[in-house]
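Okay, so here's the structure we're looking at.
The complex appears here without one of its protein chains, the remainder shown in place.
Chain IDs A, B and C follow the sequence of writing; residue 1 opens each chain.
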Amino acid sequence: MTVRTDALPTQEMTINMGPQHPSTHGVLRVILTTDGEVVTRAVPDVGYLHRGLEKIGERVTYAQFMPFTDRLDYLAAMNCNCAWAWAVEKLAKIEVPERAEYLRVIVCELNRISSHLIAFGSYTADMGAFTPFLYAIRERERVNDLFEMLCGNRLTYNYARVGGVSGDAPPGFLEKTKEFLDYFEPKLDEYNNLISYNKIFVHRLANVAVIPAEEAVAYGLTGPNLRGSGVPFDLRKDEPYSVYPKFDFKVCVGTGERGTPGDCFDRYMVRINEMRESVRIVRQAVARIPDGPVMAKVPRLFKPPAGEAYFRSECPRGETGIYLISDGSVNPFRLKIRTGSFVAMNIFEKVTRGLMIADIVAVIGSLDIILPEIDR
Amino acid sequence: MGLKEYMNDIVEAVTTTAKGMRITARYGVDPKEEVTLQYPEERWEIPAGYRGFLNNDVKTCTACTMCVKVCPVDCISLESVRGADKKMVLASYDINIGRCMYCGLCVEVCPPKSLKHTSGYEMASVARGELILHFIAEDAAEIKARVARQVAEAAVKAEAAKAADLSSDLSSEAARAAKEEAAKGEPKK
Amino acid sequence: MEAQAIFDTLKGKFGDAVVELQGEGFSPAFVVVAPAAVKEVSRFLKEDPGLSFDVLMCLSGVDYKEKFAVAYHLHSLKRRHAIGMKAFLPRETPSLPTVDDVWPGANFHEREAFDLFGIVFEGSKDLRRILLPEDWEGHPLRKDYKYPDFYHGIKV
Partner (left out) sequence: MEALARSLMNAVPLLAGVPLWAVTLLLIVAAAVVILVFALTFEGVGSLVLRKVAGDIQARIGPNRVGPNGILQFLADGVKLVLKEDIIPANADRLLFKLAPYFVFVGSFAAFVVVPFGVGLIAADLNIGIYYVMAVTSLVVVGVLLAGWASNNKWALLGGMRAAAQIVSYEIPVGMALIPAVLVAGSLSLQDIVRSQGGLLGIFGWNLFHNPFSFFSFFLYFTAAQAETNQTPFDLPEAESELVSGYNVEYSGIRFGLFFLAEFGDMFIVAALATACFLGGWNVPFFHAATLPWIWGNLLSLGVFLAKAFTMVLIMMWVRWTLPRLRVDQLMRMAWKYLVPLTFINLLGVSLWLLVFKGKGIPAMIASLFG
């Protein structure tokens, strides 16, 4: 039987999704063209959160820009802090005391856990299960407690400094970190039982928005999004910085365990598994942290030599690359921040073609974008 | 889709749902799992290094303007005049906590450690002006005028003392008195 | 492969289109390329089996006051090496060929450079403002940018 489409004329519908929409993870706007429930085109429109961080960076000193990196990815402020510090240190060739590097690794990995927790929690909430989201928030609060103890703030930490960290770990911090890890590790299995392998959840995620490995590479995806496509590339392993080479951990990749490699479920599972690896790293770091100073000698009026440096670090949402140009003055001449979410947004239009409206939400969640990082 | 797959689908759906429901049930019946903090009746323990509202101890502040220079968002404004004893005298010291982002850079650079974070975090206001903390109650113009007066007085005294030193017949008492007079101005501030 | 070796390969292939190597003080080192040759060099960098730069990590516009530049940071997952590529552009007519058909990921970066610097990427499949509103005047990251006082009657 052939269906006569001329008898019932249909029209494509344009729907505006966002900037105020519960599952666009902020102020992302997506212009959907749909044929009923099927999306024929989804064009992302970003920039609602543009604050001109790169322009601000040209007006403040290297040290003063540190608090602004908190606002780059507020769910992983520690990673952005440390990325900035590492970038400036690469530019100025500063040696950082080992204890400071250990502390940085500890806070970066703890923040990776808390950031992935939000990714996991908000993803399940997008899929309609609200309970895991609150469980994730509960665990994240503990990480925030640790950070509050360490640096005094719960969200915008401003902890790293050019040449070290702002303060040594207060007494009891490392013990509390260990306590948290012991508490947290079994929770991951609970999440898997509760939601990860739930039939409905798997069906919603598996085989949705498959990004093949070649495409992921061509689009420059990084972090969990790249690894979800089965490419074992992790900057902590492959372009090691800081003291990461001293730790034993595994690079988690998507294997297509419930569908095609590179689908939403793989990207989701990579994040869950990465939390486990982060726990391992923090355990090792806490056990081996050396004594010593936490701050190198950096002149108060810090002027790096003229030059250009590009530093890449592995943030929870992919590579955060900082391209710094110094003209030898106290302010950066130009800085460009390349973020994982910004690149991930580029592939959005391509992978969402032909999906359903509900899948758009799944794709946004699985790419784990965060808008301040896209818009800067 | 074969029959086996079909049945497997159903069995898997039922078992995974049951697994999830067992976990939620455990949380549902266990009152120990509740983590809500009943703010404002219950409060959490604020750690030692908490970065709350800024407070400047104006008595020890040397008006060096380090904090103003380092602040990335320009939320601190400071006015000072040079006093009679060559030290800087604060005329006004305001922090706009509506703009402050609690990064703590100013506290780190403060040489006399007079600027500190407090543990305060509760503040609500309907007017933006209320978010500006004034650490010196007195009007800046008045302070400036007073200091200028003191400076002028001290200058006159110094002039007199110089003159006294120069003229050999004047007793040393007068010079001492002039010095005392100049010194009195300081504790008044 | 080392930066010098990459530069020599490119020099041998493209001759004068490859201008110089910025090595000292640059990490990674930059191969400076004439703007018109950017696309050919990019394709060679990606497709040559010895180089195979398959990832465009970052594409940034730079305003060097007297001239503009576009800096490409390339990485190879196969060969595990990295290089920078830079093209200097005149301030008056900053334009160069797009590379979004070489690396599809370049599109958003190019839109950003177009938005914030006004650099035109010829042949781009979709060159619109990305971060700023469509009707924004000027390109804020230029060093001579004047801050506007009002935008649609709203004080900036």
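By definition in this document, contacts are C-beta pairs under 8 Å (C-beta built on N, C-alpha and C of every residue); 3 or more make two chains touch, one makes a residue touch a chain.
Bear in mind the structure is a predicted one, so any value in this text is a computation, not a measurement.
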Whole complex considered, the hidden chain contacts A, B
Kindly state which of the options A:56, A:181 or A:356 is in contact with the chain not pictured. A:356
Looking beyond the chains shown, say which of A:53, A:129 or A:335 touches the absent one. A:129
In the complete complex, the non-displayed chain touches which residues of chain B? 9-10, 17, 20-21, 23-25, 27-29, 33-36, 38
Identify the residues of chain A touching the omitted chain, counting contacts across the whole complex. 13, 15, 21-23, 36-37, 124-131, 134-135, 138, 194-195, 198, 200-201, 203-204, 356-361
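Everything below uses one rule, namely that only the chains that are shown with their structure count from here on.
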Distance between chain A and chain B based on Cα centroids, please, to the nearest Å. 32
On a C-alpha centroid basis, what's the spacing between chain B and chain C, in Å? 44
Can you work out the whole-Å distance between the CA centroids of chain A and chain C? 25
Please give the residue numbers of chain A that touch chain C in the complex, ascending. 46-47, 50, 52, 54-55, 90, 217-221, 231, 233, 238, 305-310, 312, 319, 321, 323, 325, 334, 336, 338, 342-343, 345-347, 350, 375-376
Sites on chain A touched by chain B in the complex: 60, 63-68, 70, 131, 138, 141, 148-153, 156, 158, 166-167, 170, 190, 193-195, 197-200, 300
Under the definition above, what is the set of chain C residues touching chain A in their complex? 22, 25-28, 30, 54-58, 60, 62-63, 71, 73, 77, 80, 84, 103-105, 107-109, 112, 116, 129-133, 140-141
